[in-house]
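In this view, the complex is presented without one of its protein chains, the others remaining in place.
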Amino acid sequence: MKSRRSRVPFLCVAALVVAGPILSLATVAVASTTTHTPYQTGRANAGTPNSTTVVRNTKTGAIVSYGDSAITYTAPSPSLAVLGQSLFLENCASCHGTQANGVPANGTAGAFPNLVGLGPATVDFWVESGRMPAADPRAIQAKRRPPRLDQAQALAIAAWINSLSPSYPDIPSPNLTNANVSDGAALFALNCAACHTIEGDGDALANGTFAPSLRNIPAYQVVEAVRTGPGNMPRFTGNLSDGQVADIVKYVTTEIEHPQNPGGFGLGGLGPVAEGFVGLLLGVGLLALVGFWVGERQ
Amino acid sequence: MSQTVNTKRTQRESEGPYGKVGKSLNELDDRLGLAKGGRTFMDKIFPDHWSFMLGEIALYSFVVLLVTGVFLTLYYIPSQDLVTYHGSYLPLDGQRVTEAFASTVNLSFAVRAGLLMRQMHHWSCDIFVGAIVLHMGRVFFTGAFRKPRELNWTIGTTLLILAIVNGFLGYSLPDDLVSGTGIRIAYSIVLSIPLVGSYAAFFLFGGNFPGTDIIPRFFILHVLIIPLVILGLVGAHMGLLVRQKHTQFPGKGKTENNVVGSPMFPVFMAKTTGFMFVVSGAIALLGAFAQINPIWQFGPYTASRISYAVQPDWYMGFLDGALRIFPSWSFHSFGYNIPLEVTIPAVIFPGILFNAVMVWPAIERHFTKDNDMHNLLDRPSNRPKRTAAGVSVAVLLSMLFIASSTDVIANFLHLSLNTVLWAMRILCIVTPFIAYPLTYKICREMQAFAGAGKRKTTNVVTRTTEGEYVATAAPVYVDDAHHELDAMPVPTFVQEPDVVIEEAGVRRVLR
Partner (left out) sequence: MSEHEQRTPVMLSTVSSDDPRLQPAARRPELVEKVIAVTFFVGILFVAGFGACYWVNAAPWTLGATFGGGLTFLGVGLIAWGKYLMPRGPFVEERHTLANSPEDRDAFAAAIIERGGGVVKRRKVLGGLLGAGMGIFGIVAAFPLVRSLGPLPKGTLFHTDWTKGTYLVDITGRRVHQDDLAIGSIMTVYPEGLQNTDNGQAVDQTVLIRISNENFVTQKGRETWGPDGYLAYSKLCTHLGCPVGLYEQQMQLLVCPCHQSMFDVTNGCIPNFGPAPRPLPQLPLQIDSAGYLQSQSDFNQPVGPGFWERS
């Protein structure tokens, strides 16, 4: 017969009432102190027509393609520009403006960036990876999604924007036959692993941004990302030759996207965090259960 | 009744009643005198409770560590000399790597059962430390560290520290990108020690980071020096256990002056040997199906490479978490620098923590003024203050473990990294102070409730002829296994030969 009312629930609620506001105030205070004005992106100078093989249109003199044995960069056909403009007005102009020069919004200049002069590869990357048209224009970083526009439509939009002010890099097609996966692994470890993790799973970065996972990305999109540096990703231009980029692409499309995992389940590539969970919950936990069976008197 | 004495019969008689085995045992007793001690040992009683099995998980995973470790030492080369890797893992082919790394990759790919042994070794280390922590928790919460077992508690805490250190040294041996980062952090922690930090770091590493001495030094510490100390301490730990006998929970027939349970031989030996097989089997199954530490994917360590989402193995997580959340307070003055943002979380905090844990029996004696011998265990709810203190420290450490994976949490929950870090800072400070009164209250509640934690008995409701309902406890079936019988001493099985002596010098035996 209990004569005392239980005071445990009261204490739990009291603890939550005290801790709750403190925690929420703290998170709000932190989340609202971060404002960064993005800098206007400049023009890349690698993946540019400095190589020996440049193919030009004989009539207009415009560059059709350039590159070397490792990567060939092809400009989108100018005839697609008309289609591209109408697609742009349907899908992109509401944020990026009818002249693709960025619409100031929220009083933050450049929040919806000026696309003129960014080059076809940039536009193609954002559209074909599904990040654009943006699902949430106010999100600090767009997420990769199933693309709304297919490859032909993306190329058309790229062609139109390129027609406003021709720029580089053009749409890359890497040739991986002579790429060296071992060099690629070394370059990946030095240049890419710091954000994308050595296993290519991606992780959270500052202020709500993140480095995405590298699984299931076609080879040419990897080249586009490396050469154009989308969003907060730095761009790798003159510091990586086309051959080196092809090496990295070969490594990413083989070992990162299809890890060998001879030791069993890869545990999500999370390293010791996942291993600790499995070791403690499955290992020690199950063994403690067996110990329960062993030790208890029947 | 035969009157003759036959020499053949005499020979067979000298074998004794237990045949050839008995004869061998007698020979051993002639030389070692182990008959009496051996019998006493085999009669030793080991009490039955599931929580007494946790230390055995640790013991048997240590055995697996030793056995798999010997295998690994036959193939691993503890050298930081650079070689060019040529092997079956193509993404490394042609890269300049240390011999330590190359030999570990070869062990994983080119040696038959090598990968299995490596993974078993690593998994059993994770389980070893986890089991030690659980076992330590059981000993703490049941008060088994009290007189006369304080020394065993100190030995056990030392074993925990050695296990953690040896684990760190072990997973650093392959010299891969992830563990090499850990070694860099360890160097900086040593460097941060006031007054002697730079000297200690230079002595430990043979110079500036990374040098070429650290992997060979880690190796000899990991396979020889620390395992020898651990073996010795485990021997002392078990020896004290045998000498002082195991503690037991209070119950029917159990007093401060006896031990009730199963005899060592054959019952306990069967169960414990079976448990050893099960622990080894579980580790082998983990080693088969769950990949751990895939160093070939990480690549070799070079000082200018780094990966994201890098955490140490779980038992070092509390240090990493403390380093992440501690604010950037550094102390400069008079031309000297104390990097408190490193020294406090990585040197002072673990120092205070482990020292306090090690002398906990003395701390508790100071508060309870209890100098009696204790062979019966407490129920944790009967000691609310001790239980609450233990739970709040455990909560603090759990928060620090979680804090070591702030980036993974932020990625998983789609939160800002900054938010997660601030949340962890607040949680680590606040939750222990919530846990203490909460646990205290729960223990008090359980104390007030008489049947808390005990097996429930069924009631039989009968109706008397007057219409009254009476509830009585159900009769316990004699065959019911839960029925607690009175304990008996271990029966002796001794031959009582029928001996007749009729003539001096002649011994006849009836058959």
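As written, the chains take the letters A and B, and residue 1 is the first residue of each chain.
Heads up, the rule we're going with is that a residue touches a chain if its C-beta (ideal position, glycine included) is under 8 Å from a C-beta of that chain, and two chains touch if they have at least 3 such contacts.
Fair warning: this is a prediction, and the values are worked out from it, not measured in the lab.
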Residue among B:144, B:223 or B:338 that touches the chain left out of view:
B:338
If I consider the whole complex, including the chain that's not displayed, which of B:24, B:73 or B:198 touches that chain?
B:198
Identified contact with the non-displayed chain, of B:61, B:307 or B:398
B:307
Kindly state which of the options B:271, B:383 or B:441 is in contact with the chain not pictured.
B:271
Among the options B:323, B:347, B:395 or B:438, the absent chain makes contact with B:323
Footprint of the hidden chain on chain B, which residues?
9, 12, 17, 19, 43-45, 48, 96, 112-113, 115-116, 119-120, 148, 181, 184-185, 187-189, 191-199, 201-213, 243-245, 253, 256-263, 266-271, 273-289, 302-310, 320, 323-330, 332, 335-339, 341-342, 375, 406-407, 417-418, 421, 478-479, 481, 484-485, 487-497, 511
Had the left-out chain been drawn, it would touch chain A at residues 36, 38-39, 41-46, 186, 190-191, 193-195, 205-207, 209, 229, 231-239, 262-264, 293-294, 297-298
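The working rule: only the chains that are shown with their structure count from here on.
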Mean-CA-position distance for chain B and chain A (Å):
43
The answer for chain A against chain B in the complex is residues 2, 4, 6-8, 11-12, 15, 19, 22-23, 26-27, 30-31, 34, 180-186, 189-190, 193-199, 201-208, 210-211, 251, 254-255, 259-267, 270-273, 275-276, 278-280, 282-284, 286-288, 290-298
As the complex stands, chain B meets chain A at residues 48-54, 56-57, 89-95, 108-109, 115, 119, 123, 126-127, 130-131, 134, 177-178, 271, 274-275, 278-279, 282-283, 286-294, 297-299, 302, 304-314, 317, 401, 405, 407-408, 410-411, 415-420, 422-423, 426-427, 430, 434, 437-438, 441-442, 445, 448-449, 481
